[in-house]
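Below is one structure, written out as structure tokens, with a few remarks after it.
Removed: one protein chain of the complex. Kept in place: all other protein chains.
A, B and C label the chains in the order they appear, each numbered from 1.
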Amino acid sequence: MTTNAQRTIPGFGLIKGLGVTITTMFKTILFPKKYLATVNYPKVKETPVPRARGVIALDQEACTVCMLCARQCPDWCIYIEGHKESQPPSKPGGRIRVRAELDRFDIDYALCMYCGICVEVCPFDALFWTPEYEYSESKMGNMLHDMDRLQDWMTTVPEPPALEK
Amino acid sequence: MTQFITDMFSNFWVSLGGKLLLVALMVPLIGMLLGFAEMKLSAKMQSRVGPYFAGGRWGWAQLIADGVKFFQKEDLIPEDADRPVFKAAPILVLVGTLALFVVIPFGPGLVFQDLSVGIFYALAIASIGTIGVLMAGWSSANKYSLMGGLRAAGQLIAYELPLVLAVVGSVIMAGTMSMSGIVEAQISAGFPFVLVQFVGFGIFMVAALAELSRIPFDMPIAESELVMGYVTEYSGFRFLFFFLAEYANMFTMSAIAATLFLGGYWLPFVPESTLEFAGPLILIGKVFLLTFTMIWFRWTFPRFREDQLQTLAWKVLIPLALANIAITATLKVVL
Amino acid sequence: MTSSPSDTEATVHPLQEFADSAAETVGGEAEIQFDTIKLRVSADKWVDALTTARDDLDLVFFSWLSAIDWANDVEAGDPLKEEIEERIELLCTVSDLTEGRRVTFSTDLPTKKPSVDSIVEVYVGANWHERETAEMFGITFEGHPDPGPLYLPESFLGNPLKKSFPLLSREVKPWPGSVDVEAMPEKPSTENPEA
Partner (left out) sequence: MVTDTDLVRHLSEAQVSVELQTEEMTLNIGPQHPSTHGVLRLVARVSGERCFDVKPVIGYMHRGYEKLSEVRTYPQITALINRIDWVSGYANEIPFIVAAEKLMDVEVPERAQYIRVILTEMARVSSHLVFMASYPLELGAATPLFFALRDRERVLDLIEGVTGGRFHPNFNRIGGVKPNAGSGPTTKKTPQDLPAGFLGETNDAMNVVLDTCEEIEDLVAGNEIFRARTKGIGVLPAEVGAAFGVSGPNLRASGVKFDLRKVEDYLPYDKFDFDVVVGENGDCWDRWWVRLEEIRESVKIIQQAIDGIPPSGPLQAKVPKVIKVPKGETYVRAENPKGEMGYYIVSDGGPGPYRLKIRSASFSNISMLSWILEGVLVPDIIAIMGSLDFVLGDVDR
């Protein structure tokens, strides 16, 4: 293998380069659908893949305040508070059940590094990834999403993609 | 009514004022037009969309929005800068550009001032801009600016010579240095001089690119090396001056090349009687063809190194230009 | 693909021969752990050993140099399971450029005022690695041509990678995981008056 392309007439390489740019220009002008690589972002949006790690959604009903996610989080960016409550028995005469209620579930997206460990360790399917990405803020403090905001993301959780074979 | 207008424009001061106004309007207009063309064309060459937001369709108002933005920006002057020089530099650059418009013939008789040494004047005034660049580089109190300014000066010395020598061929063929005269010579000869003076034309375009410090000769700016070269410290409307001057300069240099080599406002097979109106359009068409080439080059080539540029100028272009002159002169005498 | 020390006793590790010959040439003890040859030499033979490795063993490629702070008291992370002798272990991996054989040289330095001769003369690439190790572990490299901190500012105090150096970000903030779910409140007497 040689690292030298064949020697040619001086100036030929320049002309070849000019040919590449002008072909691209005409291709882009004539067939924008096929050759345009970018989109007009706020007007046109690309759909992210279903698995994209955009933002974490919380299903409050499923959460049992087990604290696993907060303990496994490498950045310590999940803050959970909860208390226990007794619930009436489901059948008359049954046992009184104790259930943990969520008081606070905050994720500080200013700290989060989107590793997904919390979603992975959650044993009760309370946390989900959604590919939403438009939640930038002008103030750092607003990056702290409380449990209601996290619950709102639940509507955007996509179906998992079909698998290869 | 028409009589009144003719009378009014025959008054020296009124016509001077009118011409000044026209030039003053033309420079920003051309600057914006070419700037926008560059944005859009480069986008298409790189399979991008390009500006599209401002003004709705195609983003036609992008450059107007940019201009407004520049005027809103704070006018920063570095603390250690040489203030008067720093402020004067962009004005000088723009003045050099404005003064060039004076001698370009847009049609038969459609010229602001037909000087008998038109081309000489044009080439002399074109280098004033470089002095402005050197001033900008020196006064910014920034090492990158200084290096950019010095590179611009070195480039000026290296490229003024081939530029002038390349023109000489056309001047010999036309037998006059008046820009209108050269166009008329091409009309009477019946062919644009580029057919004979292709070497001169090539050298002129290469030297013009260097003079304009556009890629592949944009070492004075060289944003990957010198941050932004001599304009590093400029902001707001002073930066806008440099920006407009760059594009207006592209226009004037292309106009000179079109006039000298491509027949100016004349096109073969176009009846001479219509040149009065068609002339400016023909010239602008040719200019746009040349500026398109410059834009095309810019988005295709990398940049030279300063010493490679000097080698190219002194060892290739100047000998070529001299040989061209010698051959042209000999043929002129023989034929 | 993998092998543990117990394997090497039963079947000879493919690298064993090379490890033994290297140990003999350099003068040290070789040990193969999980496909990594570790060659222990004494601190005063550090430069000699690496010179021999470069010249005689053809290990011309300098990979990296760093250290381990073996300490019983740790400020950050988990402490060791068993008591060990406190020391700083200096490591340097070099490799050849044909078959991919590599040797990790190791030497022990005292925890207090560790000092060793610089190997910049042998492997010029050790320059930055030694500067990094010096500022991170407080090791003095005698004869280093350009001593001084590499990453840290001049005014920085302490040696961050020593186990005695606390990790401030973990000290200033309480661990969110330490919060526990509040116990069920005592049953109010109004609900169960007879109880």
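To be clear about the criterion, contacts are C-beta pairs under 8 Å (C-beta built on N, C-alpha and C of every residue); 3 or more make two chains touch, one makes a residue touch a chain.
None of these values were measured; they are calculated from a predicted model.
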| item | value |
| --- | --- |
| Contact list for the unshown chain, restricted to visible chains | A, B, C |
| Missing-chain contacts mapped onto subunit B | 42, 45-48, 143, 147, 215-216, 218-219, 222-227, 299-308 |
| For subunit C, the residues touching the chain missing from this view | 1-2, 4-5, 33-36, 38, 60-64, 66, 68-69, 76-78, 80-81, 91, 93, 97-100, 102, 104, 123-125, 127-129, 136, 149-153, 160-161, 165, 167, 170 |
| Residues in subunit A touching the chain absent from view | 1-5, 8, 10-14, 16-17, 19-21, 24, 37, 48-53, 62, 72, 74, 113-117, 119-129, 160-165 |
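Methods note: only the chains that are shown with their structure count from here on.
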| item | value |
| --- | --- |
| Centroid spacing, where centroids are CA-atom means, of subunit A and subunit B in whole angstrom | 50 |
| Distance from subunit C to subunit B - Cα centre to Cα centre, in angstrom | 63 |
| Centroid spacing, where centroids are CA-atom means, of subunit A and subunit C in whole angstrom | 36 |
| Overlap residues in subunit A, where contacts from two or more other chains coincide | none |
| Residues of subunit C whose C-beta touches two or more other chains | none |
| Residue ranges of subunit C touching subunit A (in the complex, touch as defined) | 173, 175-177, 179-185, 187 |
| Residues on subunit A engaged by subunit C in the complex (per definition of touch) | 65, 67, 70-73, 76-86, 98, 100 |
| Complex contacts: residues of subunit A adjacent to subunit B | 14, 17-18, 20-22, 24-25, 27-29, 35-40 |
